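Notes for the one structure printed next.
Removed: one protein chain of the complex. Kept in place: all other protein chains.
By letter and in written order, the chains are A, B and C; residue numbering begins at 1 in each of them.
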Amino acid sequence: MIKIKVSLLDDLYKKIAETYPLYLPVEVAGEVNYGKYNSDSKVRLDVLKTVKSPKDAFFPQSENLVKFKVDGQKIEVIDVREEAKPFVVMGVRACDYKAFDVLDRVFLVDPLDTYYQTKREAGIVITAACGRPDETCFCTVFGIDPTDPKGDVTTWLVDGYLYWRANTAKGEELTKAVSSLAEETDGKAVDKQKEEVKKILKKLPNADIKPEVFDENMLDLFHDKKWQKLSEACLGCGTCTFVCPTCQCFDIKEFITNDGVNRFRCWDSCMYKDFTKTAGGQPRPTQMQRFRQRFMHKLVYYPKNNGGLYSCVGCGRCVKKCPQHLNIVKVIKAFGGDDNE
Amino acid sequence: MQKIEELMYKRASEMLESGEVDRVIAWKKGETCYDVSPATFTKDNLEGFVYDAFCGANLSKYLVEESKKGGKILVFLKPCDTYSFNQLLSEHRIKRENVYVIGIECQGKIDANKLQKKGIDGILSVEEKGDKLTVKTLYGDKEIAFEEALSVKCETCKSKEFAVSDETIVLNEMRDNREKRFEAVERLEKMTEEERYAFWQAELSKCIRCNACRNVCPACTCTHCVFDNDKSGIAGKANADSFEEKLFHIIRSYHVAGRCTDCGECSRVCPQNIPLHLINRKYIKDMNEFYGEYQAGAAVTALNPIVDFTKEDVEAATVVGGKK
Amino acid sequence: MQRIGVFICHCGSNIAATVDVERVTEALAKEPGVVYAVNYQYMCSENGQQLIKNAIAEHRLTGIVVCSCSPRMHEATFRKTAEAAGLNAYMVEIANIREQCSWIHKDIEEATEKAIVLARTAVAKILLDKPLTAGETGVTKRALVIGGGIAGIQAALDIADAGYEVDIVEKRPTIGGRMAQLDKTFPTLDCSACILTPKMVDCAQSDKINIFSYSEVEEVKGFVGNFDVKIRKKARHVDETKCTGCGVCMASCPSKKGLNEFNMNLNNRPAIYIPFAQAIPNVAIIDPEQCLKLKSDKCGLCQRKCGVGAIDYKQEDSFVERKYGAIVVATGFRPIKLDNFNEFGYADNKDVVTSLELERLMNAAGPTKGTLLRPSDGKHPKVITFIQCVGSRDVSGCGKPYCSKICCMYTAKHAMLIREKYPDTEVHVFYIDIRTPGKNYDEFYRRAVEQYGVDYIKGMVGKVYNENGKLMVQGSDLLDNKQIVIPSDLVVLATAIEPDPSVRDIATKLTISIDTNDFLTEAHAKLRPVESPTAGVFLAGVCQGPKDVPETVSQASACASKVIGLLAKDKLKGNPCVSHVDENMCTGCSQCEQVCPYGAITYIDKEFRIGGGKTETRRVASVNPAVCQGCGACTVTCPSGAMDLYGFSSAQILKEVEAICKR
Partner (left out) sequence: MQEITTTHKPLIVAFCCNWCSYAGADLAGSSRLSYPAEVKIIRVPCSCRVNPIFVLKAFQRGADGVILCGCHPGDCHYSTGNYHTRRRMALMFSMLNYFGIEKERTRIEWVSAAEGAKFSQVMNDFAKTINELGENRRLEDLRCKK
């Protein structure tokens, strides 16, 4: 393990950015989201939760798939896929890192999503351990240890230093590139922080919820009367979906440019009333049905298809961001997954 | 505030009990202090009924669907919400005869997000003590002035009057910060074009097109929004280019111009805290300056300035100064 | 899939000299959707049109784009060409490559490129064109005239003369209007009654004209050619069909305190009365405010005296519903109230009168039987002062900002008549300006000054006050630059006129607009001055703006000719480029209704399927294509985009924008 002085972080970013495009939490207009590093970037490694998760790095909110160049009555098809060059995503929290796992099981199985695959393979992930969990956090519910995330490199921000541990060959290579800024360390400070954080984790108000209640009979859950009440305030916006690190639905759209057509995909939300709308209409015409779909997918359908892996990682973004404060915690608790009762 | 909640609870249960109303639309307690949700309550179930400083949501939009369902509804509206209600009435979106409105006192609502911006994280509970808030957190107790935690929409509260109500529950004099209403817009107006461009470019670059601003807006009640309609030519689901966000927010605010009551819900719900109300408020300020003071929702019968005109209206060139 | 033909016109050398038509043809032939492109010397010529027709048949074209002169020139021509070849007339778009291209650009390269863009834009538009058919509606061959003054009478007579039925709705008990109250008319000084009453009688006797007196328009529905109007016949408590107008009831009535409206309230009349001797219909009416029987059930004398049993105390308002093809609004005017003009002492001095009151004081049928006596003591006034522009051209806000137009002339008339009949009377006129344009008008005014010695004083009056029984008129004489006071016996105020207040209600019912002064707005101030913006509704007389009798009659006749032109048609063909609503998207918010200048939009409650076997009733807009003129105001107002315009749809305009911006 090595450590780098916080005062040298700017040099660190620059160093990495010399070789790789670097994506990390940056503040723009008061909010922290993942963004591409440049010398003007206001990097905020200290911030626990970016508004949007880092899934954009592999599965961008909108992404061109193919271009059609139109000249008179001639149409030329242009593949826009480029050979992916390695890039670095830095500051990924344990929950968000786990979310990549969830996404992989969607995009990297048959039919293989080459757009995702190329980026996933080219991406070098530097995770960041959590030093100050928030009341909305509940990753531990899903067996995630926020104090020691995986990834190509793991980092901890402790007492004026960024502690750095390479986990993979890719990580080792990156470590070499930045070693001039680092000093060796035994990592005791990291262990101390881990202990402290673990104490806090026990106190988290949502740490005891039990998603296992959703392992019960699927049809019973589906037809449960509680959904109506739970969803009644839902506005049908896409906030929960778009801040969620595991949501993977997208729509394919076309944009007419001045010389042809761009076919692109963009995130879609199962909360939208035009989600999967076809000529025959909407399969889920009411907001209750759409609301139910989202949580049934996260807690029932996905785990059933993926060996019990929930497609929720407990990042708590929806808890924080839902305009009317409806969220997965309330849903789990409503179905009895509340240990306090 | 607790006293108010008691009185509201009492009226709600009385009216449900007597059969005067069939349902009550109010706020429901959440898991933590701030995650209060709008909810409907019925005779047998008033559990979780709450009214405190976190009940910021404007309930009037829910009546569009609820008032169609039949039966009588009791709704609690804060002064600013009553304007939305009135505006919806004038657009024939709510069946007035099905709704009983109780106007309730509001001293401004607080925003948990703002606490976090002030460095208060890990919030467990919030307690009001005079004009101070005591916040219990995972990392110890913190104190903050109530004023500093005020939700953006309440910083410049436009009214302490109820535009409509069947009865009111008000115990204390309410605050009214309307003189500050246009300050932020004015600050932007004073900037150079370049600065304003940079400001909005940065703000809107955060937009994730989640449509929360649209879906919460009491003026956005279209059956089928142009932004969801592929035939409209402007349908878009993604922030595919920085132009998209400008188009979305300019047109969205234009579509509610003259109908927007300045309830501030758009800014409250924005997950990226984009000051969307400053767009709507610019239209309001312009309309006031160009065509005379107008407050949407103040009266049901009023003609909204964007469908109205006078022969002597100012020219665009005069007010915008586009001609060199 | 559309098959578009593009036809590029050389217009001799008008286009071909600056635009390389061959290149345009080549470029357009490659456009998606285009299956044929050709250029020709003169597309609008017989041969050119034949070329288009042949191409439509040969290439099975679904639409044509003609690149030629302005659509304002030959769009109609090419629509006919297309129609003759079996295409829908609206599957035609014109690219204006002459006026907006070849004629204004010199550089061939530049002009050719622009011509290609313009043609491509027209192709983009036509690809979204749909065949349109103009709707047809029948025409009810009957007209309604609202208001029975000289404007309404003239319009009715002219329409009836052409053989169409006309109904006059008059809110007062008799037709005749303001003109019936006048004594003499300028500039010829003939007796008003002598020229008006024959026309009134003509109305009564015409088998085409039906008079609803003491009636009001209650409700108007429908549109041009097909108005459904509900008329309220107010209870007059006298059976019109029985009353002979003998007048016995009037003599017997014990309640004689009613104010005589016809005489501007200068004297009294009984509770049962006929407004004036030549009233049409010549039928009595009971004033319920004055009638003892109706008020307290204590009389019933008239019923007993009436030889034909016409009196019916129990009569109630009744309604008539009729269909009309056209409506003429002729609601007339009234003098303004003088509450804001205390300085002239009108309220406090009986001898300060308005000009219309003076008309009655000078009229042989008036309260003084035609002898000019002052109201206060019945003596002959020796000094009479006229004050002009009372409430007219007043920008202070107390009166009206406009010129009432008739006052200069009638004041000259009054002054002249008084000097003629009573040469020993001194007559002064305070004026701001004298405005007497019109045939023989200025000559008329000069006669007053030069021949009749009327003392015209340029200046405004500051105050009229009573001093020892004399009315002291204090004003300025601007020509002599001094303040003067004229002790007078009678003061006459040339009071401004305003539209009759009933016009507001009528305007709302007919969805026609009124201006800030409550005058009705014409469809075009210069070119369509007798039409309202609502098709089938026409304007006559002062309701549209101040005017005198000859002007009113002219406008009424103009209205009548418009109405006759309309009623002569068996079918009305609409403009198919009208608004239409997508009911699935409409929220019924009412904004479109508020911007529609024609009242073409109404709302209906309609049931919709919402899935799951359920339905819901929603309020949605409904456009009447016969009324809509296709401006498109509603399409922009509609936030959900439910409103669109045939021929200029939003999608089409967006495609045009796209095509123009391609480079």
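One rule holds for everything that comes next: a contact is a pair of C-beta atoms (placed from the backbone, for glycine too) under 8 Å apart; a residue touches a chain by one contact, two chains touch by 3 or more.
In this text, all values refer to a predicted model and were calculated from it rather than measured experimentally.
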Contact set of the excluded chain (shown chains only): A, B, C
Residue among C:Thr25, C:Asn39 or C:Thr121 touching the omitted chain: C:Thr121
Touching the absent chain when the full complex is considered, from B:Val64, B:Ile251 or B:Val300: B:Ile251
Sites on chain C contacted by the missing partner chain, in the whole complex: 70-73, 96, 98-101, 103-107, 110-111, 113-114, 117-118, 121, 513, 521, 523-525, 533, 577, 595, 597, 629-633, 635-637, 645, 647-648, 650, 653-654, 656-658, 660-663
Positions on chain B where the hidden chain makes contact: 188-189, 193-201, 226, 232-234, 240-244, 246-247, 250-251, 253-254, 257, 279, 282-283, 286-287, 290-291, 305-311, 313-317, 319-324
Contact set of chain A toward the excluded chain (per top definition): 255, 257-259, 262
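Convention: only the chains that are shown with their structure count from here on.
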Graph class of chain-chain contacts, one of line, ring, star, complete, other: complete
Geometric centre: closest chain by C-alpha means: B
Greatest separation from chain C - chain, by CA centre: A
CA centroid of chain A to CA centroid of chain C, Å: 68
For chain B paired with chain C, centre-to-centre distance based on mean C-alpha positions, whole Å: 45
Euclidean distance of C-alpha centroids - chain A vs chain B, Å: 30
For chain A, residues that touch 2 or more chains besides their own: none
For the chain A and chain C complex, residues of the former touching the latter: 70-73, 256, 258-259, 281-282, 285
Contact set on chain B toward chain C in their complex: 68, 90-93, 221-226, 229, 231-233, 255-256, 303-304, 306-308, 311
Chain C to chain A touching residues, read off their complex: 30-32, 610-612, 658, 661-663
